[in-house]
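The complex is shown incomplete by one protein chain, all other protein chains being positioned as in the whole.
Now for chain A:
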Amino acid sequence: MLKMAASAGKIYCRLPKSKLALFANLNIFRKDGIALRYVANERQMHSSASYLATIKLDMPSLSPTMEKGNIIKWYKKEGDTVSPGDVLCKIETDKAMMDMETEETGILAKIIVPADSKDVPIGSLIALLVEEGDDWKNVQIPAEAAAKPPSKPATETPTPVVTTAAVPASPPSAALSSDHGDHRHLVGPSVKKLLQEYNISSNDVPATGPAGALLKGDVLNYINSKKLSKSVTPPAASTPSTPAPKVEPAAAPGANYIDIPLTSMRRTIAKRLTESKSTIPHAYASIDSNMGALTELRKTLAADGVKISVNDFIVKAAALALQRSPKVNAIWANDGPKLSQSVDISVAVATPNGLITPIVKGASYLSVEQISSTVKELSGRAKEGKLLPHEYQGGSFSISNLGMFGITEFSAVINPPQLAILAIGTSRTEASMKGNQLKMTVTLSYDSRGLNEVEATRFLEEFRNALENPQFMLGGTNLDSAAEAFAF
């Protein structure tokens, strides 16, 4: 710290006293830790008598999330006096129009970024102030501002941080102790490239540019005088201007992922589900059913040698409920819901290739036994991939049952153009005043364009009534499914 103060003093003492503080003020805007003391460069002081002390105004961050902003309008013009609290310009941030105020006193000497400038990154120089009484017309524009256009990409700004601020242990001596360290930031892209290519430190090259800027000519002279040749080390990734030697993709490091080739079935599923989730306003409703009666009934049937799964009853219950609340048994086509003539229930079946939904057609007219055998037959062929298109395309309603896997409850994605899908959870034992009860939660996902809450609720009530009174589901016609479909 002492060392820094001493060296800073050395620089300052060459300046007229009245300018002293202003110089010191210059670097407070820099985020990269490089002192902007180039104005205090000794050679500059001696050669340029008309030099003016400037206060640099940077693009401010006027909202916490602002990265760049648009300058809409300057309220002050060059030559205007500025005092604390004055509004200089109107800036559009990512959120709002804001006025930029200043706390400085002086004359607005130079507007570097004019009105109607878009995407000015924060921290870039937008204007220069000089002290009152100074000849503002002769203000010197820093090479930094002249070299970089105002619409430079924001990514350029943080690069110096990496190179210079990485030495926090001894910042004062590293950043400020030497005079020749001051113009290091004043290198243009071409100079930077040369320095990198020839592996030269900018400190070694005598700079002759305005305000101590290092010019390309300086570097070329230096290279010629020292007879240097290009360094072997390839330029770092920071030279995007040379796209030719592009590294091969195979050699790309960090391959932490394994690509799985997409089957067309998976691709279709992805497309349809994305379409569903992004275009259908999904709404959800859940209901609990008491499974006690159904369990008893299944026990009785099992004793008679009839094996019917819970899923078969669920399909039947859904079919009955659809019959009683027909608005749910519909598809969305041509911008409106269309009631389906028959109750065709798509039953989701997991196959090695993904989910497929074979259809139990005319389910409301089938007996539970018929449903059972149909589902068994269809899912068997589904797993072998032997379903015919008409056996899984269409359908007016879907059921997805994860109960056998122990899932308590879940929400399914609607299978367009259908209006609703029922997600079935597992049966679980719940303590109640009447002793232990077997409960099952189902969740209806429905298209709220075609169905409202009342209709969805109505359907769920019917579904629960059917499940809780399973004896009524044992009825059915004696027709086979084909005849049933024909009869409809």
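Criterion: a contact is a pair of C-beta atoms (placed from the backbone, for glycine too) under 8 Å apart; a residue touches a chain by one contact, two chains touch by 3 or more; residues count from 1.
In this text, contacts and distances are computed from a predicted model.
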The hidden chain: which UniProt name fits, "GTPase-activating protein GYP1", "MIP18 family-like domain-containing protein", "Pyruvate dehydrogenase E1 component subunit alpha" or "Anaphase-promoting complex subunit 2"? "Pyruvate dehydrogenase E1 component subunit alpha"
Contact residue for the chain not shown (choose from A:99, A:369, A:391 or A:409): A:99
Give the residue, chosen from A:85, A:261, A:352 or A:389, that touches the chain omitted from the document. A:85
One chain isn't shown here. Among A:61, A:221, A:373 or A:448, which residue touches it? A:61
Hey, which chain A residues sit against the chain that's not shown? 1, 4-5, 8, 12, 17-18, 20-22, 24-31, 33, 35, 58, 60-64, 83-87, 98-99, 103, 122-123, 165, 168-169, 171-172, 175-176
